[in-house]
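Only one protein chain is missing from this complex, and each of the others stays in its spot.
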Amino acid sequence: MLRQSLTTLTVETRSQGFTDLTGLLNGQIAASGLDTGMAVVACLHTSCSLTINENADPRVLDDLAAFLRALVPAEGVAPLSGRGALRPWLHDDEGPDDMPAHVRTALTATSLSLSFQGGRLLLGTWQAVYLWEHRARPHRRELSLHLLGT
Amino acid sequence: MLRQSLTTLTVETRSQGFTDLTGLLNGQIAASGLDTGMAVVACLHTSCSLTINENADPRVLDDLAAFLRALVPAEGVAPLSGRGALRPWLHDDEGPDDMPAHVRTALTATSLSLSFQGGRLLLGTWQAVYLWEHRARPHRRELSLHLLGT
Partner (left out) sequence: MLRQSLTTLTVETRSQGFTDLTGLLNGQIAASGLDTGMAVVACLHTSCSLTINENADPRVLDDLAAFLRALVPAEGVAPLSGRGALRPWLHDDEGPDDMPAHVRTALTATSLSLSFQGGRLLLGTWQAVYLWEHRARPHRRELSLHLLGT
């Protein structure tokens, strides 16, 4: 018999970087008593995001973070010609790391749909689900986790 | 008892930019009579996309648009060296704003999976769901909205 479970999870982040959510999500699936179904994880913020990437070599995460820092500079947006000074971000009320965080969120994922089977997320061997914090300071982040299955 | 509802929505866009879909989607959820469930919103086009971002300061949207315009230039793709002239887009039959629109779509989201509860999307305080038009001229855009819940 199909049934659903919808909960909110809180994750504390320390700074820009990655928090591996895989264990937390698997624990929630186990606690739900569901074996097989769909999972929707959503990040309820606009300056952090979700991503699935490698769970083995931490240098993958370092390279990912370095890439996104360079792609979305703290100083502002590139001129259309690609040459000359950056145009500072218009939205700067919450500090210089805020608008780049919104852009980095837009380029990654705010929600993920996945499957679970045997009471665990159906992921590849090298996959982990990460919360990607884009703000510089520690934040308390809320996620929703929706399970629908048998 | 779980049941589903699948509808198609039409949204008129005026030019490159954002249309806040949150109220429209919440209205559809209310009309469905469902209280709690999963929602899948999909954009049935390849030159506009979906994104979740801040609903408060409109300068966030201005900065997002400026960033994506600079990242995916209308003039073409950057040389691999990062130096020298842009190589014009190969696909240009539908005008100079078409291929950049396909790339901007690929970098954002064509579909979103979310949860709803109490007859409304479960979003963070500062989140809105936007249709992001990447073409220059007005377009009539179709979205599918799929609700599955109780």
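Each chain carries a letter (A and B) given by its place in the written order, and its residues are counted from 1.
We take it that contacts are C-beta pairs under 8 Å (C-beta built on N, C-alpha and C of every residue); 3 or more make two chains touch, one makes a residue touch a chain.
Computed from a predicted model, the values in this text were never measured in an experiment.
Which of A:Val11, A:Leu80 or A:Leu123 sits in contact with the chain that's absent?
In the complete complex, the chain left out is touched by residue A:Leu123.
Looking at the full complex, which residue from B:Val11, B:Leu24 or B:Val77 touches the chain that isn't shown here?
Counting the whole complex, the residue in contact with the absent chain is B:Val77.
Across the whole complex, list the residues on subunit A that are touched by the chain not included here.
Residues in contact with the chain left out: 2, 36-38, 40, 51-54, 57, 59-60, 62-64, 66-71, 73, 78, 86, 107-109, 112-115, 117, 122-124, 126-127, 148-150.
Which parts of subunit B are in contact with the chain that was left out?
Interface residues of subunit B facing the absent chain: 2-4, 6, 38, 40, 42-46, 71-72, 77-80, 82, 87, 89-91, 93, 99, 102-103, 105-107, 109-113, 142, 144, 146, 148.
FYI, only the chains that are shown with their structure count from here on.
Subunit A to subunit B: how many Å between their CA centres?
The mean C-alpha positions of subunit A and subunit B differ by 18 Å.
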